[in-house]
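One chain of protein is taken out of this complex; the other chains stay put.
As written, the chains take the letters A and B, and residue 1 is the first residue of each chain.
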Amino acid sequence: MSLSSAERAPRSPGDQALAYALVSPAVAVALAIAVLPLLYALWLSFQDWYLLRNPQPIWGGFKNFSALLADSALWSAFWRTCVWTLGTVAVEIALALPLALLLNRDSAIARAASALILLPWVMPFIVLGYGWRFLLDSEVGALHAVLQALGVADTSSVLNDPNLALGVIIFISGWKGMPFMVLALLAALKSIPDELYEAAAIDGAGHWQRFVTITVPLIQNTVVIIGLVLGILAFYSFDLPWIMTRGGPQDATTILGITMFKAVFTDLRPAYAAAISVVMLLILAGAALTLLQLRRRD
Amino acid sequence: MRYGLLAATALGSMLVAAPAMGQTVTFWQFSTNPNDIAAWEEIIAAFEAEHQGVDVVMEIVPWSEQQQRLVTALTTGGLPDVSMLGNNVVAQFQAIGALAPLDDAFAAYDAAHGTDVAADIWPGDRGYYNLDGQWWASPIAVETRALYYRKDLFEQAGLDPNSPPDTWEELRAAAKTLTEAAPDGVYGIGLSTSLDYFTIHNFMSAYLGYGARMLAEDGSCGFDTPQFKDALAVYTGIALDGSTHPDAASMDGNTFQRGFLDGRYGMILMHPSLYRDLVAEQPDWLDQVAIAQVPAGPDNRSGFLGGWPLVMWDASDAKEAAGQFIMFATHGEAFKELAVAGGFIPGSISLAQGEPWTEFPYPVFVEQLQNARPYQYPSQAIAQMGQLEVDTIQKAVQAVALGQKDIDAATQDLCADINTVLAR
Partner (left out) sequence: MNDKRLIDVALDALTILLVVLLLAPIIWVFVASIRPDADLMTRSLIPAQVTFEHFADILSRSDFLIALRNSLLVGGSVALLTVLIALPAAYSLSRFTYRGRDAIGFLILATQMLPAVAVLVPIVVIVRSLGLANTLTALTVTHLALGLPIAVWMLKGYIDAVPRELEEASMMEGSTQLGAMVRITLPLIRPAIVAVGTFAFVLSWGEFLLALALITSTDVKTLPLALQTLFDPYSFSWGVVMAGGVVIGAPAVLLFFLFRNQLVGGLTAGGIKG
């Protein structure tokens, strides 16, 4: 009786019209707020607009792009940003999955907890940044004491060490984004019907087996999509590394968001920043496409 | 027809000759402190009373946002008529052509009041605000950093409380002695080696004092000299000695200030407002706090020059009224009240030498202002100063303090960075 869940051919012109109509408001927003500015950014990337030399943009051709390719600091920031993005998403999944499983219960505590867990995500970076800096302070920070005991930190705060600083801030970045993954996973878990678990239990499957054969496949979609989305958000992070370490020590935590911010507001080179964003958009889009194609093949 | 033309001309000439009628002057004010805001509102009210028809609209643009807001307004429109501005970025905006010169406003004010406002401007400020022979800003506040020190901790360490360190070498030695004698958690000096502005605010006294200069005669980086390296060595040496907080490479000025207020440092180079906070908090050792001038180097004693002026933006449609407002707000009784309310030293030499800046702690700072200089002294202010001040020099200091680079390598990289920016 049931056709497969795969897409069917449209049935009638009325159907087609409906489909387009439903999606048009979203497309309109995308066009207005993203495509138009993107076209502008594209145009801008071909201009020569260093505010200290030209108050108005003048045609620059590929000037920005060749400067971009030669800018080693930029590409260091790019690789750092890739590490940052993957690390952040990994932390988010690692924290969110157990938590979501734990919160997927029907108790008052679980419900209260699922509201409270939203806090890291909702509080502004600027305040959290100071909270974490305090915890990591080598004198008064409780967390520093723990890290010292574990042999991770020396006498000075981990934020002083270029390698550790990046790792620590990646963790904080993941910690901050984790609530949304929890939320999304909770929604996904809650839409798995209990009957599936009951049926499997009757067939003799243990907890772990039920998790692997039922839960994982059904939340896989969510993890990938939300992971992709959180990854994109993380890619352009600015506030957290800026507040915690101003991109330092040295360049250890300077990721693309900081580079671009500086390019516009400190170095006064909006056209160069536009060129960077165009290139990064292409790279990101390529990565996202690849990821989606891989998924489709499964 | 002719009559109409005549009437139109008459009307036209009336409008041109009339004083600024019904004009609005937008003013971006950077302080969010309620006292300052109240003081500014009073000045505005006084100005509007004296200049009928001019409406000054103040918008609060916090210091932390002003760079973003100004750059955005530059690229998309929406600049104000008048605003405050960081003293060392005046050159930047002047180079873009975004500012309007104030010579006419200065002259008009002098003519009306029999003053010579240009002569009343601190010498260091001249370096920031007088560019290419014209005046581009009228100073409001100036500040400099002096050496706060704890006489009780000096005594405890066996140092003479009445003879604070006078040179950077002495400072380093004193800081070390203080740290050794002090209990755990208390350090000789709150000296920053982080990327924060606080680092450059302190370190610039060192490199200028050792005779180093940021720009060579040909306009390229002038730091690659033995003088600069010596200054870098003594400054980072203090941190490497362990005489400051172990996290100094990642702490900001606010944290250090807080630390001094909590009694964790024997010395700190800070602005006059720190004393105001000390008085507000009343620590036990308040009467043991003394202030001396910033240490000198072998070549000279140079203080940090902070402060901010009012500038007029070239996009303004109400230049005459804006100019009048600027002059009104930066001179006279109203200005003095503003300075008192804000607790800052006025950018006028004559005012700063009168009351209430004759009371402790101001005299030390006022005296030091004669030797307070811009970062690029003795060169003229450059447009790229804003970019360079953000973290270029700080990176060199931090690298050495963290043991990542030696002095020569850090200096070389610093000059490479500076020259890259200058060459853009």
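Quick note on the criterion: a contact is a pair of C-beta atoms (placed from the backbone, for glycine too) under 8 Å apart; a residue touches a chain by one contact, two chains touch by 3 or more.
Here the structure is a predicted model, which is why all the values come from computation and not from measurement.
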If the hidden chain were put back, which of A:Asn64, A:Ser114 or A:Thr215 would touch it? A:Ser114
Which of B:Gly78, B:Pro123, B:Pro226 or B:Gly354 touches the chain that is not shown? B:Gly78
Contact partner of the left-out chain, one of A:Ala73, A:Ala142 or A:Leu294: A:Ala142
Residue numbers in chain A that touch the chain omitted from display: 1-3, 5, 7-10, 15-16, 18-23, 25-27, 29-30, 32-38, 40-41, 44, 95, 99, 102-103, 105-107, 109-128, 130-132, 134-135, 139-140, 142-143, 175, 178, 180, 183-184, 186-188, 190-195, 218, 221-222, 225-226, 229, 232-233, 235-236, 238-239, 257, 260-261, 264, 270, 273-274, 277, 280-281, 284-285, 288-289
Just the residue numbers, please: which parts of chain B touch the chain that's not shown? 31-33, 59-65, 68-69, 72, 75-78, 253-254, 258-259, 261-262, 273, 281
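By definition in this document, only the chains that are shown with their structure count from here on.
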Report the inter-centroid distance (CA atoms only) between chain A and chain B in whole Å. 39
Per the touch rule above, chain B residues touching chain A in the complex are 67-68, 71, 74-75, 92, 95-98, 185, 194-196, 245-247, 249-250, 383-384, 386-387, 390-391, 395, 398-399, 402, 404, 421, 424
For a test of understanding, state which residues of chain A touch chain B in their complex under the given definition. 50-53, 55, 137-139, 155-157, 159-160, 162, 165, 245-250, 262, 264-270
